[in-house]
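Heads up, one of the protein chains got dropped from this complex, but the rest are sitting where they should.
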Amino acid sequence: MTVQRSRSSYRVVAASAVTAGIIVVAGCSGTPAEDEGAGTLSVLIAAPQEGAGKILEEEFEKAHDVEVEVEVVPYDQIQSKVTLDVQSGTSAYDVIQYWYPTVGALAEAGALADITDWVAGDEDIDQADFIDAVYQPYTQYDGKTYGLPIDGDTHVLFYNTEIFERNGVEPPATWDEYVDVARTITENESGDGVYGTALLGSKSAFNIGSSFFNRLATMSSDPIDSAMPQLDSDVAVEAAQAMLDVSEYALPSPLEIGFEQALPQFLAGKVGMMEFWTDLGVFAQDPEQSQIVDGWGVVPLPLGPEGSVSGALNAGWAMGISPNAADEDLAKQFVAFASSADTNEMLITTTGSGIDPTRTSTLESEDYAELVPEVAEVNEQVLPNAQSWPTSPAAPEMIQVLGDNLALMLQGNLSAEEAVSDTWDTWQPLAE
Amino acid sequence: MSIRTAVSGDATRAVVLPGSRPRRAPGSSSRAISSLKWVVLVVAILLAITPILYLIATSFKSPDDILSTRILPARFAVENWASAMANWPIFTYLGNSLLVAGVAVVVALVIAVPANYAIARLRVGGGQTLLLIVSAYIAPPVVAIVPLFLLVRTAGLMNSPFGLGLVEGLMLTPVAVWLLDGFFRSIPGEIDEAAQLDGCGPVRTLVSVLLPLITPGLAAVGIIVFILVYNDFLIPLLLTQTGSAQTLPVGIALMQGGREVMFGQMAAASLTGIIPVYLLALFAQRWLIGGLTQGSVK
Partner (left out) sequence: MSTVATRTRQVVRRPARRAAWTGRAMLVPAVFAVVVIAVYPLVFSVAASLSDSSLGQQFTDWVGGANYAALFTDGVTLPSLVRSVVFALASAILALVGGSVVALCLDVSVRSGRVLRVLLLLPLMTPPVMAAVVWRLMLAPTGGLFNNVIQTISPGAEPFLFLGSSPAAMISVIAVDAWQWAPFCALLVFAALQTLPSEVYEAAQVDGAGTLQVFRRITFPLLLPSLLTALLLKVVLSFKVFDLVFVMTGGGPGFDTTVSSYDIYRSGFQSFDIGMAAAQTIVFLVLVTIVIVPLNAVRQRAQKGAS
């Protein structure tokens, strides 16, 4: 009996030792972030800009004697990651790329440092060169600056020249014409799997939100209020209605269509026209991906009766600094570098970077015009007039509610008016 | 070796000690039944692999071909595979996934086996202990992430495959306990008695007598825990930061980032992750199922 007891207790001790050993080893092998000393910079990048992230890492490491660690995160997880990081006291990131509508939320959560003074004081940043329509919403909250723009996104209208010729239609100038053109093409060719348009209606913000704000921005005579977009106006209802009107002629089915579904179809020549980001111009000329090389055109988005040429800032990225950055100066240098005119110009002319112009100088640059002549021309008209999505601290939730109601509308459960007014009602308590 | 038969209820139950299980009598299935079983298996296999075949076809499709009306690729876009390997650290992700899952299996089984023994044999805990333990697995981890994040950070386990494996192992322990319960209970109590009469204490009984008997169960549960951890997404996403620790599902999700989602490359990358696990299963199942079905009289 005694022998047995000591044997079993030996086993228990051994087991605990092994378990403890596992925990110790695990602890020792963890977290490079803890080893952050001078000379390591931790940068958070969104997956769409992974190409840019790699280039920035290389270039910055060459120019400065530091180690840059880039972490790439799916675009819809950035805010969660950053917020968790801050709230748990982890502070693993020095530099943070963020989706601009989250600027208010991140500022309130203490995830972004106030860099107003630095930006105002540092001439090299050349703040005036930033396109104002981009700079204001991307970086400002409560009168302070929290980041610098690195990717200026907006939608323009791409169309397939061959499909348009076949059906005898012209690129639409108004949203009513847009519906007509879509209907014509779809009625003629849907049997062959060709549709007039691809409406981005899947519930992720970048899709259904973009479709709505495209219309709101170009129908409304007043700019969209970035604290509380004016959903209590008739224009808002018209914008939603315009989505609903065209949905029956769009690539089936809008609720399932996100940019990853729409793009291959457009590039395969199955879609007559599409509201999409400007880099579609680059993809369309890539013979590896596209069957419509040289077979497409681009114009600004259609207008409403009272609207003017503009667009909406759909997606869009800026870069800020964590208040707990280990080396604040180094982090600032990185952000300045990433948002500089030289870098922006280099990235917008590099395929696969995921970056679009943020500055007047780069928007109008020759290299950009040479790479994508038609797109550059249209973008120059649109981007300086592009309008912002909400950027208040409640913005992520507001955008989600809007997307939910618009989806219900496309599904047929709500009318355009109900979708807009329900959203407006839900928004009210969210505003402080 | 002896066989004792006890009659209880309306089922005749034979107690068979290990090593003496005879083969099923030949001719126990008529040919018609055999053929029917084969038909079922073939249908099942087709259902199982058709999407995988589609995945393989997709991995060879160029981007403009993905949503076309062709089932097979127009041309074999082998570059998808090359790009997938070059653009993403697939093998690192794969290694991490295997390591994390392996650690988790060890942790879960090491914790579960004694716990199961205690519950099933030593009558520790009430009748609801099992259910209580399983209920720990029920909640979606969304809200749990917030306090867990802090805990993992404090323990220094962030961004580490071992740390992630430990956390996953703890989270999967309820599943292991739940599944092993049946295996423990299927062994007749007389075996415990026999061991005790031989002078074994509870620990010795567990390790020397019962453990060998439930090895098939351990293997099955181990495989299942392995797969559950291997396929987990949300926890690895939030508890790892860099490619040195990220797992395959996280890696695949990262490929969905850009505007031009490269489905072909994603498919190639996923297959790179599936194939090694498939080969692993090929070997593991021989050991699991083959060993059982051999069962000849020693």
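To keep things simple, chains are lettered A and B as they appear, and every chain counts its residues starting from 1.
In the analysis below, a contact is a pair of C-beta atoms (placed from the backbone, for glycine too) under 8 Å apart; a residue touches a chain by one contact, two chains touch by 3 or more.
Since the model is a prediction, treat every value here as computed from it, not as a measurement.
**Q** Which residue from B:Met85, B:Leu99 or B:Ala118 sits in contact with the chain not drawn here?
**A** Hidden-chain contact among the options goes to B:Ala118.
**Q** Touch as defined at the start, partner being the missing chain; which of B:Met85, B:Leu99 or B:Leu170 qualifies?
**A** B:Leu170
**Q** If you put the missing chain back, which residues of subunit B would it touch?
**A** Output for subunit B: 3, 5-6, 8-16, 21-25, 28-30, 33-34, 36-38, 40-41, 44-45, 47-49, 51-52, 54-55, 58, 66-69, 71, 110-112, 114-115, 117-119, 121-125, 127, 129, 131-140, 142-148, 151, 167, 170-171, 173-175, 177-179, 181-183, 185-186, 189-190, 193, 196-197, 201-203, 216-217, 220, 223-224, 227, 230-231, 233-234, 248-249, 252-253, 256, 263, 266-267, 270, 273-274, 277-278, 281-282, 285-286, 288-290, 292-293.
**Q** Please give every residue of subunit A in contact with the chain that is not shown.
**A** Interface residues of subunit A facing the absent chain: 8, 12, 19, 76-77, 79-80, 83-84, 86-87, 105, 108-111, 191, 193, 195, 202-204, 251-253, 255-256, 261, 265, 270, 396-397, 400, 404, 407-408, 410-411, 413.
Quick note on the criterion: only the chains that are shown with their structure count from here on.
**Q** Give every residue of subunit B touching subunit A within the complex, in rising order.
**A** 62-69, 103, 107, 110, 145-146, 149-150, 153, 155-163, 165-166, 199-204, 207, 237-238, 241-242, 244, 253-261, 263
**Q** Touching subunit B in the complex: which residues of subunit A?
**A** Checking each residue of subunit A against subunit B gives 4-5, 7-8, 11, 15, 19, 22-23, 25-34, 46-48, 50-51, 69, 71-75, 77, 80-81, 84, 87-90, 92, 193, 259-261, 263-265, 267-268, 277, 279-280, 283, 288-291, 354.
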